[in-house]
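All protein chains of the complex are present and in place, except for one that has been dropped.
Right, chain A next:
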Amino acid sequence: MKWVFFLEALLLACFVLLSQVTAKNSEDIRCKCICPPYREVEGQIYKQNVSLKDCNCLHVVDPMPVDGKDVEAYCLRCECKYEERSSGTIKFTIIMYLSILGLLLLYMVYLTLLEPMLKRRLFGHSQLIQSDDDVGDQQPFANAHNVLSRSHSRSNVLNKVEHAQQRWRRQVQEQRKSVFDRHVVLS
C-alpha cells in the first residue's frame, strides 16, 4: 500500500517534469507589451505569440499608433515581457485534483450511508472484528494472538482489506474523538 502510494507520487512528479520537455504548444508562449499613455495616445496592451527573439516593441505593437519620428520615443516607454506557461500541466493538475476530490466524496458517502445499509443486509455472513467488545484485558497483547490466528486461517485478500479498513476506521474514530470531542489535541 505504501509502495503504491510512493510510486504514484513519483509518477506524478515525473509526469509534471516531463510535461515541460514535451513539444510546446504555440498557444503557450506570448510576448506582452504594455505601453503607457503618450501625448494624445492612450495606454494600450499588445499581445502576440512570438518567440523570445522577436519580443520587442517593433514586432509586437501593431498597428503602431504614432508616426515615424515618435516611434522611438513611444517604444522606449513600452515594456515588453516574454512569458511562457504550460496549459497541459494546468489541465492535468485541475482534472486530477477534481477527480481525487470526487473520489473522496464518493468514498465518504459510501462509508456513511451505503455501507451500514449493506452491512445490515449481509449481517452474519462475514465475521467483523468488533471494536467495542474488547474491554481492557489484563495482558495487553492477549488479543493480538486471536486476531492473528483468525486472519491467518482465512487469508484471502478481501478479508485482509476489510481488516485493514476496520483498523483504519477505528484510528480515525479515535482521532476524531480526541480532536473534535475532547479537544485534547489541535484545539
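Here is the rule we go by: a residue touches a chain if its C-beta (ideal position, glycine included) is under 8 Å from a C-beta of that chain, and two chains touch if they have at least 3 such contacts; residues count from 1.
Keep this in mind: contacts and distances are computed from a predicted model.
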item: Chain not present in the shown complex, as UniProt names it (candidates "Chloride channel protein", "Elongator complex protein 4", "NADPH:adrenodoxin oxidoreductase, mitochondrial" or "Geranylgeranyl transferase type-2 subunit beta"); value: "Chloride channel protein"
item: For chain A, the residues touching the chain missing from this view; value: 2, 5-6, 9-10, 12-13, 16-17, 20, 27, 30, 34, 36-39, 42-47, 49, 76-77, 79, 81, 83-87, 89-91, 93-97, 100-101, 104-105, 108, 111-112, 134-136, 138-145, 147-148, 164, 167-168, 170-172, 174-176, 178-180, 183-187
